[in-house]
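The block underneath contains the structure these notes are about, expressed in structure tokens.
Here the complex is missing one protein chain, while the rest keep their positions.
The first chain written gets the first letter, and so on, giving A and B; residue counts start at 1 in each chain.
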Amino acid sequence: MHRFANPARFTRLADRILPFAAVGTVVALGVGFYLALFVAPGDYQQGESVRIMYVHVPSAWMAMFIYVAIAVASAVALIWRHPLADLAAKASSPVGAGFAFLTLVTGSLWGRPMWGTWWEWDGRLTSMLILFFLYLGHMALLNAFEDSQRGYRAAAILALVGVVNIPIIKFSVDWWSTLHQPASVMRLDGPTIHPSMLWPLLIVAVGFKLYYLTVVLLRIKSELIAARLRALDLATVKAAEVQGQAVQG
Amino acid sequence: MEEITAFFEMGGYAVYVWPSLALTVVIMAGLLIATLRQLRNRQRRLAELEARGVQRQRRQRPAPDPTAQPGAETREARP
Partner (left out) sequence: MRGLALLVARDLRLALRQSADAWLAVLFFVLTAALFPFGVGPEPNLLARIAPGIIWVVALLAVLLSLERLFLADFEDGSLEQLLLSPLPLELAVLGKVLAHWLTTGLPLIAAAPLLAVLFHMDLSGLGVLLLAMLLGTPTLSLVGAVGAALTLGARRGGVLIPLLVLPLYVPALIFGVGATDAALLGLTARPHLLLLGAVLLVMLVITPLAGAAALRQAIE
């Protein structure tokens, strides 16, 4: 696994994958949104507002998927001390936070015509709000240290604690929301959904996954260059110090 | 024509559907653009640093006659 710890090798691999991921993203999102907007039928209860589902639900999936991905990367980073895993976790966090935010806002926009309010303390939305806060905490902790290595390790531990807690939080919030109000309108009761709605949903979800892959690869590349810049800066400073000492001596 | 307006009206839900899609595009494109700009910036700085590093190494070699072209470097640096 440490084969790809070499930055040059990783960058070569990333450069080979990136064109496919980028083209795949464009194609999947193009087809998915075309189907979602033009082909898929309106819902018999919710009418055309159901089209918000095609961004809301895949965003929610992505927000959860990316947190798990961060947790896996964090475990790899902590156990095998693999440097790329740290970078992958750091690169993923803003993307996950973006999707969580998108889920919240589209949920609110969907909820307005359905519930009549901009915000309802519905179980799913509330869990997503907490997940969004978990992302913010992860990002804040990553950037809270002078020494970036410490930030990586602290954030990795936090991500693992978070991923163990997510099922507990989810369960407790569901329990709480069913105690306080009837079930939500955002029904997505698995197999009963009609194929003409399921296909666009799945294709958009694939597009989001490929988008995530593209952005994460670019961000890791960027982080690798940043690390090299820091090393060069340090070398310049050291060289200057050596020169200064030579002049004084 | 009617079909097109009907499409944009989204059965009366236009105010909710279109902002959702627009926000999706804004967030996803924004994140991608920010990432790309950061990457480009860092690539440029790295290229600059490496170019300068190469120069410095050259200068350490047996120095050419210092009186030959004293202003050569500054002149090059100007756009």
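Keep this in mind: a residue touches a chain if its C-beta (ideal position, glycine included) is under 8 Å from a C-beta of that chain, and two chains touch if they have at least 3 such contacts.
Bear in mind that the values here come from a model prediction, so they are computed numbers and not experimental data.
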item: Neighbouring shown chains of the undisplayed chain, as defined at the top; value: A
item: Option from A:27, A:72, A:154 or A:227 whose C-beta touches the chain left out; value: A:154
item: Option from A:117, A:165, A:196 or A:243 whose C-beta touches the chain left out; value: A:165
item: Sites on chain A contacted by the missing partner chain, in the whole complex; value: 78, 130, 133-134, 136-137, 140-141, 144-146, 150, 153-154, 157-158, 160-162, 164-165, 168-169, 171-173, 175-176, 179
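We adopt the following convention: only the chains that are shown with their structure count from here on.
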item: Footprint of chain B on chain A - complex, ascending; value: 33, 37-38, 42, 47-49, 51-52, 55-56, 59, 94-95, 98, 101-102, 105-106, 109-110, 112-113, 211, 214-215, 218-219, 221-222, 225-226, 228-229, 232-233, 236
item: Residues on chain B engaged by chain A in the complex (per definition of touch); value: 7, 10-13, 16-17, 19-21, 23-24, 27-28, 31-32, 35-36, 38-39, 42-43, 45-46, 49-50, 53
